[in-house]
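What follows is a short report on a single structure.
Each chain you see keeps its place in the complex, though not every chain is here.
The letters A, B, C and D name the chains in turn, as written, and every chain counts its residues from 1.
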């Protein structure tokens, strides 16, 4: 079951701002209406606070396990996107965070959902 | 027969703004002049109001059935585009909504129609 | 013989602004100097006035026949482009209209001609 | 021998502004230093004055013959570009004109030369 506590973090390696992007193209959850599996890609982008301010980065293996915890959840695309944003914001308290999900389609319809937290930092503008 | 009541919605999963895009590349209706089938792709993009404000998202299976209800309708490209915009605005009352249809062509002419409701949100500018 | 009366229109399906693009990649006319056929693609983009204001859209089958009426006309590229703009503006009185012709080339020279009527609407800026 | 009088023009087909682009990918002249042939593409873009103001467009067959008149001329890339600009400005007195030449290369060096007359019109900005 997806849960913020699955997300382990390590201290940000410095005090200056920087930007991180993680892309997982093997995301799967279950449609809450039909019970059929959904497949997609999930992208998380964020800028941690500086180390002095207690800034942290999510550890990759824990992120993988966190994403895998959605495998048998019945959950809408929109809720996956908002839930991941909220859990990661809670775990890292970053300067900025963005979640984009691309879904392979069901019933002939493919979807993209995007949720943001904070303003896109100057270093990343025009990206993603 | 296309009808707003075919569109089922579920509460938006949060209060913060986010953006949704659904693309159906298997849209078909019937030309009101010649009676021949038309084929195209239809894209709907919107940003729901927050959950606190009664914001909702369209449910995908109902969206699929709604799109299928155009299958034997005699209707112009322009009317498909405006009708979908109006039905979805009525069903969701979103902050922003945009419908774009791409038609494969008839008589050697291919067409694109685009209709908007509200202003493109900052998160999506420069997209689509 | 090309003529505004070949263009049939139907009432715009709503009052809100929207944008239409029709592309015909099978346009042909005749060079007035050499008598040889010219081949090209013609793109028409426009935004109709609202239904309340008597706004109309061009009907596709009539547009096809209108384009075919150039088949044996001896006419310059530049005149095709301006004539189509003028005829369609006369037939629809749109908020905005744009005609772009791409010609496959004659004597080793290929050409693009573009003529506008009114200002590009905000919904289409950065397109086309 | 290249000469403005080779360029025949016909009256602009209307009074509203529009934009024309002609591309010849089969341009050849001779290097004045080595005597070897040079090969390239030449693009001319212009916006004629309106018909009422005596605006004219260059006729394509005469443009082809004009370009062919460089075939055995010993002339620098830079002079080709400036000469074509000057001859065409003299022949058409357009609102705006631009000449761009792309040369296939000699001695391992390929070149692009660009010369303008007047300001790029709003309809063409961000193009070419």
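Quick note on the criterion: a residue touches a chain if its C-beta (ideal position, glycine included) is under 8 Å from a C-beta of that chain, and two chains touch if they have at least 3 such contacts.
Here the structure is a predicted model, which is why all the values come from computation and not from measurement.
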item	value
Per this structure file, total copies of the shared sequence (4 shown)	10
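Keep this in mind: only the chains that are shown with their structure count from here on.
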item	value
Centre-of-Cα separation between chain C and chain A, whole angstrom	47
Distance from chain C to chain B - Cα centre to Cα centre, in angstrom	27
Per-residue multi-chain contacts in chain C, two or more chains	none
Residue numbers on chain C that touch chain D, as the complex places them	31, 33-34, 76-79, 81-83, 85-86, 106-117
Chain C-facing residues of chain D, complex	10, 12-14, 16-26, 57, 59-61, 63-64, 67, 123-124
